[in-house]
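Removed: one protein chain of the complex. Kept in place: all other protein chains.
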Amino acid sequence: MKTIAKSRLNELLKALDKEYNILVPFKEESVSKFVPWQEGVDPYFEENTLLPPKDILFPQTEKMYGFKVKDKSVEIEELTQEKGQQIIFGLRSCDAYSIDCLDKVFLTKGYEDGFYRQKRENTLLWALACTKPQDSCFCESIGIDPREAVCADVQIYDLGEEWGFTARSAAGEELLQKLEGLFTDKDAEPLPVQGFSITVDMEGVPEKLANMFDHPLWEEVSRKCLGCAACTYLCPTCHCFDIAGSVKGGQGYKFRCWDSCMFSEYTRMAGGHNPRPSKKERVRNRFLHKLYYFVERYGQLLCTGCGRCLAKCPVNMDITAIIRKIKEAQQQ
Amino acid sequence: MSIDNAWEPKILVFACNWCTYAGADLAGLSRLQYPANIRILRVPCSGRVNPQFVVRAFLKGIDGVLVAGCHPGDCHYTTGNYFTRRRFLLMKRLLEYMGLEPERFQTRWISGSEGPKFQQVVTELVQDIKALGPNRKLRDA
Amino acid sequence: MNEISLQMREIARDLLSKNEVNLVLGWEKGSHWYKSAPLFINKVEDVDRLVFDEFCHNNLSKYLVDLAHHEAKVAIFVKGCDSRGINRLIQDNVIKREQVYVIGIPCRGLKDPDDAVGKKCGEPVKDAVKCQECRYPNPVVHDIMVGEQVNATARGQETAALIEKLEKMTQDERYNYWSRQFECCIRCYACRNVCPACSCRECIFDRAVPDWLGKANNLAENQFMHLTRAMHVAGRCIECGECERACPMNLPLMALNKKIIKDIEELFGENDAGIDPEKKPPLGHFELNDPEKFM
Partner (left out) sequence: MTNPLVPIRGKIIKVVQETPDVKTFHVSTIEGKKPFTPKPGQLAMFSLPAVGEAMFSITSQGPDHLELAIKEVGQLTSALHEIEEGQECGIRGPYGNGFPLDYCKGKDLLFIGGGIGLAPVRSLINYCIENRKDFGKLTVVYGARSVADLVFKEDLFENWPKVDNMEVYTTIDRAEEGWNGHVAFVPAYVEELGLKPMTTITCGPPIMIKFVLQALAKMGFNDKDVITTLEMRMKCGVGKCGRCNIGSLYVCLDGPVFTLEQLKKLPPEY
């Protein structure tokens, strides 16, 4: 394993900064999120970030193309995207898994999303092995190894006084080679993972949900939902978006922006018909999507066990409690 | 693009149909000169003006807003302007609290016979806003 | 289990088994010891899930908006602040007094769940900011009361101090402060959806036509949203502090709401929303001699 003293992390970041835009976890007041690193930005590794790194690859609002309209003419202008290489430094296994989910959504099943692909191709993931699960974490129950992230190019380990690095992809290997001079090679044992306070048994849940669409459980669990989007906007995997535009004096642009299946107008059609008219249908769709539909379509859960939703939901809607209820539910 | 040399403020006047709009009309009929920076939006009553109309106007590029209606006691609907008075007293304070320059948002009573007052109010308002420069605080970039 | 929780269960059991109500709104323990969540009970078997503790933040009166057309009577547990929400909804004709059976709980103030994260049950936890300046710990409307009346005691001034600090700033400093806050907003609408004063059937923020609020997340749209929201609840905010608690980005929304309340008092005299159901809201009435400072 390649190691560097924690006190020398800045040297590593500075070396990377020459070729890459580095995004590091950072906490300001009570909000932690990934921000571009520069001299003076002190990365925050104490706990996972409040905001997931999702918006680096899938921004909350993203311009897609410009247009000009005049009389009967319409011109469409493709916008050039920045092509810079970037590193997401210090994301956790749960968030790395979420990027795996986003890859499946945006890059497979017939169409490749150009906006996502451009950013993803130029992004390396340096994942940080988690040792200290927070109160609301349950990634292990989802089948995620907090110490080994999927999709990682480099895996970072907390060794106590040092950071350890192991390449997990050819690109990661090459980069570590290039920085050879900064590291000391040594055999080291990463710190162990402390216990999880939340565990949940996922065994058979997607299969059981296949027959639970009409179960009274959904009415019961959805009652307290307020229909806000705190859960979906903090979720590292939620990827629904809307397309809208802005126009001023014959010129404008189209953008896409996050949308939430919890909003009533999300599925409402121009004629007024709404296939998911009340919060029961919307809450049901959200959990079925995460725990069953996505599994059926892409072969994996759309939940990472990061626990952000249950920590921040104003009414403490707890996905693990719902999973337990699903397990206990009588088949109809 | 250097807009600042040629910059002229855009000012939106919400004018009550029964008093201020008539006052503006009178100012016009009397050939009273006032700056061409104002756009008048006729409303049935100054009480019709919603706080979000004002915020939206700023966001869409207006540099100053005037809400103008009948003098207290003269409302065509008896009491509309009393509500206006409370609402915008409060909102003016809120906009100030948000960091907006207080001169940018004003409320005035201008009756149908006060053509000269209309001229005076908008002239002063335009002067105030010109001194402040373009509104860059509440603006949709 | 504390005494109040036990009494709550007895009351709920009694009401449900005698069919006096067919729904009880209360709280139950949530995912952690420092989380309590809203609970809807319509079966006697579930009453033992009811609890009251220092983390029962949710103002359940919000749910009465959804239940405006509920076919039978609803029982609801309220703290002092929540009870003002009931009066407000009655004032706005959203609900009728006879639709609800109000069970009041005098409240000694709640704890801040964010401060409890990572702690063990029993460790000291900070007081919730929203409770620091509470002036109505005892429910102002109730059919019965559980527990002893408590005295209002200010335990902190965080929000008031922030407002004063902001008032003393220059315009540009204030603008920069609020811009930084609004730039953080993720537009999840938790603040609106948790608020008992936000009772419109359709919110202008949701309407596609006319598009008052665009969907892009940028400073301008966020300013529009927060200014509109603040003005909309002006004179109707009951100071339950739920918006600020619900905000995942911790925006200081009560520093907006309380500033407006302060201004209303200065301009139009004392007014606490939701105390007296007969009293008209300050922007819903006027005095002939109201100040005209802007003239």
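Note that the chains take the letters A, B and C in the order they are written out, and that residue 1 is the start of every chain.
By definition in this document, a contact is a pair of C-beta atoms (placed from the backbone, for glycine too) under 8 Å apart; a residue touches a chain by one contact, two chains touch by 3 or more.
Predicted model, so just to flag it, every value in this text is computed and none were measured.
Of the residues listed, A:126, A:183 or A:294, which one is in contact with the missing chain?
The missing chain is touched by A:294.
Among A:39, A:78 or A:203, choose the residue that contacts the chain missing from this document, as touch is defined above.
Checking the options A:39, A:78 or A:203, the one contacting the hidden chain is A:78.
One chain isn't shown here. Among A:285, A:304 or A:320, which residue touches it?
The single option touching the absent chain is A:285.
For the chain not shown, which residue from C:1, C:72, C:154 or C:208 touches it across the whole complex?
C:208
Identify the residues of chain A touching the omitted chain, counting contacts across the whole complex.
Within chain A, the residues touching the omitted chain are 64-65, 67, 69, 72-76, 78, 105-106, 109-115, 213, 239-243, 245, 247, 250, 252, 254, 256, 259, 261, 266-271, 273, 275-276, 281, 285, 288-289, 292-294, 296-297.
Quick note on the criterion: only the chains that are shown with their structure count from here on.
Taking the mean of the C-alpha atoms as each chain's centre, how many Å separate chain B from chain C?
35
So what's the Cα centroid distance for chain A and chain C, whole Å?
Chain centres of chain A and chain C, defined by C-alpha means, are spaced 31 Å apart.
At what distance in angstrom does the C-alpha mean of chain B lie from that of chain A?
Going by mean C-alpha positions, chain A sits 47 Å from chain B.
Name the residues of chain A that each touch 2 or more other chains.
none
Mark out which residues of chain C touch at least two other chains, giving numbers and ranges.
Counting only residues that touch two or more other chains, chain C contributes 218.
Considering the complex alone, what residue numbers of chain C touch chain A?
Chain C residues touching chain A: 30-32, 35-40, 58, 62-63, 114, 117-118, 184, 186-190, 192-194, 206, 208, 214-218, 242, 245-246, 248-250.
List the residues on chain C that touch chain B in their complex, please.
166-167, 171-179, 204, 212, 218-221, 223-224, 227-228, 230-232, 234, 256, 259-260, 263-264, 267-268, 282-283, 286, 288, 290-295
Please output the residues of chain A touching chain C within their complex, sorted ascending.
On the chain A side, the touching residues are 29-31, 50-51, 60-61, 134-136, 197-198, 220, 223-224, 226-230, 232-234, 242, 244, 246, 255, 257-260, 263-265, 310-312, 314-318, 320-321.
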